[in-house]
Every structure is written in structure tokens, then in C-alpha cells.
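Every protein chain except one is present and positioned as in the full complex.
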Amino acid sequence: MRIGVFVCQCGTNIAATVSTERVASAAMALRDVVHAESIQYTCSDPGQRTVIAAAHKYALDRVVIAACSPRMHETTFQRTMAQAGINPFMMEMVNIREHCSWIHSDMEVATEKAIDLVSMGVAKVRGQTPLFSSHVPVVSEVLIIGGGVAGIQAALDIADAGMPVTLVERGPTIGGNMARLDKTFPTLDCSSCILTPRMVEVKHHENIRLMVNSEVEQVRGYIGNFEVDIRKKATCVDEEKCTGCQICEQKCPSEAPDEFNAGVGETKAISIAFPQAVPLVASLRKEYCRLYIKGKCGICKKVCPADAVDYEQEDELHTEKFGAIVVATGYELFDWRQAYPHYGGGLYPDVITSIQYERMLSASGPTGGHIQRPSDGAEPKEIVFLSCVGSRDESIGRPLCCKVGCMYIAKQAILTREHIPDSRTYVFYMDVRAGGKGYDEFYRRAQKEAGAVYLRGRVGKIYPRGGKLVVMGADTLVGENVEVEADLVVLATGIDAAAGAGSLAQRLNIPYDQYGFLSESHPKLRPVETTTGGIFLAGACQGPKDIPETVAQASAAAAKVIVLLSHDELETSPMIAEVNHMRCIGCFKCREVCPYHAIEEQGLRDGRRVAVVIESLCQGCGLCTVACPPSVISLRGYTDNQLIEEVTAVLR
Amino acid sequence: MSGGDIKLVGFLCNWCSYAGADMAGTSRMAQPAEMRIVRLPCTGRVNPLLVLKAFQEGADGVLVSGCHPGDCHYNEGNYYAHRRLELLSRMMAVYGIEPERFRYTWISASEGARWAETVTGFTETIRPLGRLNLAGGGARDDDHHQGPAAGSASPAEKR
Partner (left out) sequence: MNGIVDTIKNVLKETDLVLGWTTDPVTGVATPARFHDEKEAEQAVFDSTCAHNLAVHLPRLKDSRVGIVAKGCDARSVIELIIEHEVQREQLAVIGVGCGSLLDVKKIWRRYGYGVAIKDRDDSLLIGGEQVNRDEFIQRKCHGCLEADPDIYDVIAGEVTGEIPTDTVRPHPLHDMFVSLTPAERRSFWREQFSRCIRCYACREVCPMCFCRDVCIMQTQIPRWAGGAVDAKQSEMIQLIRVNHLAGRCTGCGECERACPVGIPLMLLLDEQNHAIEEMFAYGAGASLKARPPLLVFDVNKDIWGKG
């Protein structure tokens, strides 16, 4: 056995707290180690070449790389092994960065620990044998969760590549948040003029199956072979029959809150979210419907000319197979009311959110494009915008930047001047973040052309006085308190992950942060991948984004999916269970615990019945190895003896 | 072994807890240095014998951590593990091992802070208990010696 140990400095990431030289010289004393050295950046090209050269020079047959987490670079170094002519699985990674240098500050302590970890890795790799991959077929269909602009973009890209796509949207229409916007920054092109053609394209694409009012309930399986339960919720309207004539909506006597319009105006219990909805199909919300509340009505069923209303409709549960999943669940706006009692906490009708303002700006919105004060319907003249409501505010525990607030305030200020030429707008801001292409120019346009007055400071209090709202803030640039009497106050609220994103992440087994934003596999190099193979991220579900970024990420995710599914077969991990059938006693306890039904009974020529692992089904969890009384099932790469040696190495 | 006299071993599933420990590292969350982590695919791979073997070979505390119930990468692995580990934890006192020395927990990939807290809490629980010395009675198994080779032979000599 000839083991080489390579201790990465990771620049100063490791070397600042671990003496990699000492670790390397300690490794030299370990059994079967014939070479050890410290490398500045092992994962870099020169670093990998150093490993390959050493492998040749010292005729290494096993390698230990003490560096970052194997979850980061295991595959990188497996490839290095292949280039060095060593079986990729004869390499063991030891995590001396995330589990050592980054969490300890005492050099002595961290170095000793790193030496321990290396001795564990050496002990483990000593028991390693060469492993070889096999191949499994891949399902070519793709699941996209979320029908906002990210999901739409990803769906169209993948479908255009010829792969079948199922787009699942939990609401009654696709379009997402972008469909609610009037204009987009910095070009001021009309949001729905850009989006609606794409929505229609989804509807008519031969490779896309659209499932609205549907949610992902359970996800089983693994990359290339996911099995997903999708619940299509009953809406009391037959999607096939409904023509979108909206007669039901006109006749419906039950009023309901208008979520699409962010509560500006009301809609009916049976309705179509907006005129460009795709699919253009009504849906009924039972919680507002008189029939379900009082037990008497049924008007919509009577008036429907297509006989599409069906009160008996039940949820449908679909179980489908997919090769890859794109999560594009988007964002929702932070509910500011609890956190900001000093802005009225929602009690003053003329303190509204920017999305409510946006709906008023929209020509197809509830006010027909007229800006009105909610309290009296009058046209406001003095309008104050507050940035960073629920963003960058440590006092309420929300340090994150919403990334789009500065730009949409500028947009709304410009649009306000267009709608009400004699209006005056004030913007209270923290910093103006206008880093995109054409963004800074756009923000200056709001000041110069639209005459928006920018005041740097957070607003301390808003209170009503004589039919107006007094906005009390500070202009920190001048160092003075400022008081503005406003007709209308617009809050640029922060961004959260969509409700339920966390629980969806749990079902998909992917990590997420405290705001529910889903975590990418690597912030720089794997921005659309997740830590679970075959599951990708697109858009604001991963973090606040504007439209161009969202669309770019969606196309990136689509490209990753297309690459994945461009092969008919997927190379599987050889780190699966294996039965030593000569020693198997045929008790089949392994078969009872296997979650994948990957154990079958086989007769040997001597008449004994033994257990055999079906390689294409085994996922390598190792449950069977523990259930096996004589321990004759070994999990390749994690055999009992390897683990025993790994543990005893450090306790010795 | 650094960071005091005690030796702690953690058996972590690759998909949740190991990733959680990575996240604690990425977030630079300071932790006591006694813990040595062994990566496994799943808590379902944790043979109770492996835990007992660790104690026998000199561990003073063993922590097993996996995905939350319902989140197992292999769907069911941690449910079986839950039964095995709970039984093991109830048997610790019978074997003569303070029950506090063995702990199992569920920590997800996003719970870096929780991992750091768990390691800290676990280490602080074991420190006052001191060494277990379960191995004290018997001599070390002869054919088990695979430790450092004598001296520090140069690569040339070894070749």
C-alpha cells in the first residue's frame, strides 16, 4: 500500500489556523504513507498537477486530500485521481476547513485536530478497494415548480430543447409576481406586454403540460428518477369546459379579497385573477362562497353557458416520474404591519405598499390606472416613498437587502409624474443601490426629470393630521429633522421567500435559510444547483432578484437540466451495498428494511438461498448492513472495517 | 488529541447533519475542538456496535446526527435509526456508560447554528464527566495495532 497525503492551505483559509506543514509531516509517520506535502490551493490546476506528479513519482495507489468539505470538492479530486491513473474511489477527503480551521482559532488545537482527522482519513482509505460505476436509465421528463417568470422561462427553454415539461403552479394562473407589475425598470416597458406572450407560449407549447391549482406533495427517488405526488386542488370549475367568459364572476353575489390586486378593490368568490390569465379559467374559492358558507346559492352553476361549474369536484392526486426538478417558487412581500407600528401598523388607509401602488398605476388595474387615495378616492399630490421597509433593518432582525426596492421606487416616482404632472414626490432612502446596467442613469432620471426629492434617512414616525399624513424623518446628509405632509405614503416593503418554501424544501430535501430562501450548492460556482442531485433553482426562491437576473438564472437552470437529460443513462455511484453470499445465512432481514426493494432472493448451486443486491435500485443508504446479523453486507466505501479503523485511528 | 482530555466522536449523515456542520464552518461558528466527525451516508448506516466500539476504543462521548424525521435522503433510513439509537441510549446505563455520553439528534443542512450549539452543549456535558476508560480493563487487541510506524521513515526507506 502506498498512500499519499496532500494537505491544502486553501490560501489562508486553512493555513491561518492549521499548520499544514506540521500536518503533512505528522502524516508521514502514519502507516503506509509514503508521501505527504502541503499545497497552497490543491483544487487549482497547478495544485491538481502537483498531486498527479506526486502520484506518479511515488507510485501512489491511495490518496488522502485534507482540504475543504468533500461535499464541495470530492468529485473534483475524484477526477484528479482518474487523471493520475488511480481509481477515483481510492481517494479520501478529510475536511480540515469547514470542520476545523474555520471553527477554531487556536493554531495548536486546530493543528492537532487536523492531524487526527488526517489519521482517520488514512485509516479509512487503507481499507478502500477500487470501485466501478454502472449506469441507470434516466427519465427525460422535467418538473418545474412555480409558474412565475422564472418557471416560465425555464419551462420554455427546456421544452424548446425537446424535453417534456410539467409546469406546476399552485395558484389559478401562471405569471407570478411579474404579472402584477405595470412597468419594468429601467426601460419602462410594459410588464404584461413582455410577459403575456410568454405565458401564452407555455399554454400552447407541445412539450409543456401546465398544471395550475396544483402543489407538490411528496418527492421520492433520486436524480434521473424522481417520483413525485402532485395534488391538483378542486376549484369547482372544469378546466376543459370553461371558456373564460367571466359571466359567473359578474353574477356571483359573494365578494372576496382580491389577492392579485394586493387588496386594492375586491373580486368575487368565483373569478379569474386577471384578464390575461393563463389558463383563462375561473376558479372558485370555497371560503368566500355563499353556497359553502350559508348552504344556499349555486348561481354560477346556473349562469355558466359551458356547464363548467361542478361543486362535486374533488382533489386529484397525480404520481409522475421526472428526471430533474427546477424549483421556481419565487418570493412574496414582507408583511410590514406587525414590525412597524410607528408607521400605523396598517391602521392608516393612506399608508400603502408599493405593490398596491403598482396595481393603481396599471391601466388594467382596479382603479383603471388612476392613482387614488384609499381613504377618499382623491388624487394625491404630495406622495412620500419609504425605502427599506423590512429590509436592511437590524432593529427588526431583517438585515437583508431586497435588491429591487431602490429601482422600483425610482420607477414609481417617474410614473407618478406621468400620471399626475403637478404631483410632488419625496423618497426617504438608506442608500440608493443602482448597480445594474442603466440603473444609475434611471435613478438620476427620477430626480432630474420627475423631480423626486431624495432624503437620506429612515422615517421615525407617521401620523395623521388634518386629512394628511405627517411623515417625520431625518435628513442625515444635512443633519436636520424633516417633516413632510403627505397625501399618500408608499412603503417599499422587503422580500421574503414565498410562503411554504421551507416546507417544500424539506419535501425536496434541500437546505434553506431563515427567510425560507433555498440554498444553492455553491454561491459562486454552482449557483443554480442544490446539494441534492437533479434539483435546480431558478429565480427569487434562491434570494431577492430582479427580472433580468431571474430570467438569466432560469435559463441557466434550464441549461443544467438539458445537460443532465441529454444522456439516456446516468452514471450511478458504485458506493452501494454488496452481499458476501458465501457467508449469507439467508435470514433476509436486509430485505425487510430496504427502502428501495433492492434486495432479492437467489438460489446458489449448493441449494442455499441467499440475498443479492439489485445494483440499479440500491441507493447506498446502508440500512441493510446494520440489519444483517453476521455483517456480511458491506456498503462499498463505508465498510464496517473502514469505519472501525477510522474511529479507532483517532482514539488510539 | 487536542482540546482537553476527552475524545468525542460524531457519526453524521452526509445529506443533512454533515452539511449542517459544513454550514456552521462556512458561517465561522466557533466550536469546541474535541469532536471528530465520521461521515456516513445515513444514520441508518450507524450500527449500534459502531457506537459501542467507539466507546470501547476510548471515546468519551458519541453523538449521532441525521436528517429530521421525514427528511431522510433515503426516505426511511432515520426512522429505523431512531428505533436502534433510542434503544441504544436506554441501554447505555446498563453497559456502565453514563447515558449523557451518548446522544442522537436530528440536524438539517440549514441548521449550522444548531450544529454548533449541539457540539458545544454536548462537549460541555462530557467535560465534567471526564474520561470513560471503558477500554481500561483489557489489553489492547494485538492484531489491532496499525498506528504510526516506528520513527519517521523517509519515503525512500519505505520504498
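Residue numbering begins at 1 within each chain, and the chains themselves are lettered A and B in the order written.
By definition in this document, a residue touches a chain if its C-beta (ideal position, glycine included) is under 8 Å from a C-beta of that chain, and two chains touch if they have at least 3 such contacts.
Because the structure is predicted, anything quoted here is derived from the model rather than measured.
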Visible contact partners (per top-of-document touch definition) of the missing chain:
A, B
With the full complex in mind, choose from A:I230, A:L284, A:V593 or A:L651 the residue touching the hidden chain.
A:V593
Using the touch definition up top, pick the residue from A:H135, A:K381, A:K461 or A:R583 that touches the left-out chain.
A:R583
Chain A, residues in touch with the chain not shown (by the definition above):
580, 583, 585, 587-589, 592-593, 627, 629-632, 634, 639-641, 644
Extract the touching residues of chain B with respect to the undisplayed chain.
48-49, 52-53, 56, 68-70, 76, 79-80, 82-87, 89-99, 103-106, 132-144
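Definition applied: only the chains that are shown with their structure count from here on.
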Can you check how far apart chain A and chain B are, centre to centre, with Cα atoms defining each centre and the answer in Å?
31
Given the complex with chain A, which residues does chain B contribute to the contact?
1-3, 7, 9, 14-16, 18-19, 21-26, 28-31, 33, 36-42, 44-48, 50, 53-54, 57-59, 67-68, 70-77, 80, 84, 108-110, 116, 144, 146-149, 151-152, 155, 158-159
In their shared complex, chain B is touched by residues of chain A numbered 25, 28-31, 34-35, 58-59, 69-72, 95, 97-100, 102-106, 108-113, 116-117, 120, 123, 126, 220, 506, 509-513, 519, 531-532, 575, 593, 595-596, 619-623, 625-627, 631, 635, 638, 640, 643-652
